[in-house]
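The complex appears here without one of its protein chains, the remainder shown in place.
The block that comes next holds subunit A.
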Amino acid sequence: MSGGTYTPRPGAAPAGRMIVAQAAFETKMLLRNGEQLLLTVVIPSLVLVLFSAVDVVDTGEGRAVDFLAPGVLALAVMSTAFTGQAIATGFERRYGVLKRLGASPLPRWALMTAKTASVLVTEVLQVALLTVIALALGWSPHGSPAAVFLLLLLGTAAFSGLGLLMAGTLRAEATLAAANLVFLLLLVGGGVIVPLERFPGAVRAVLELLPISALSDGLRDVLQGGASMPWGAAGILAVWAVLGLGAAAAFFRWE
């Protein structure tokens, strides 16, 4: 066979290289998207700065920033793993991106690995930025970094499952609306800014079971209270992760 320009020479790139390329590309798309940046960077930073500086909400004893910083870290995880991922994946499904990738050499497991990597990279950038802001506001974190790391990871798994479930089953526009609405509701009712103690007992009992509450209260137990490992919160997140990822795997539609 001659050596023409298009002479077939098929082959998949090595899996590792495909995953790195896909994760880098998805991260680039995410960071380029203005609305996504608003959710993942601007809102958490504003919440942190605004409510630390202005005494609007009674955050209990101690400095406001010590209460707020763990909540805002939880908010950051939710904004990327849940809201951002749901919206982006919903539109990828709508525009046939997932379908087209299904015909590429990239296997689905590698695509999901790349998406997770992209979420984690974004979260690292968020956590770094928010930590710097919080420290500048006088934050003094306590506790075990390993416990914080584990909680963030479990929270990411829980929110990713729910985000992908939504993206894989609803229409893209419905996902956009619902993901933003859930973000807003959980921002208010998930112990991020408003301590759950402010809610009536029955409501509070329900709210405490939400993944955002488990993550923000769990992080607060460690970072503010110096707890070693809040197993209750970790358990709630683990249950959400198993349910969410399981349901997403079962019901996700690629087209």
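The criterion applied here is as follows: a contact is a pair of C-beta atoms (placed from the backbone, for glycine too) under 8 Å apart; a residue touches a chain by one contact, two chains touch by 3 or more; residues count from 1.
As a working rule, contacts and distances are computed from a predicted model.
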Hidden chain of the complex, named as in its UniProt record, picked from "Sulfate adenylyltransferase subunit 2", "A alpha-helical domain with a conserved ER moti", "ABC-type xenobiotic transporter" or "NADH-quinone oxidoreductase subunit K": "ABC-type xenobiotic transporter"
Which residue of A:Arg100, A:His142, A:Arg198 or A:Arg253 touches the chain not shown here: A:Arg100
Sites on subunit A contacted by the missing partner chain, in the whole complex: 1-2, 4-14, 17-18, 21-22, 25, 28-29, 32-33, 91-92, 95-97, 99-100, 102-107, 255
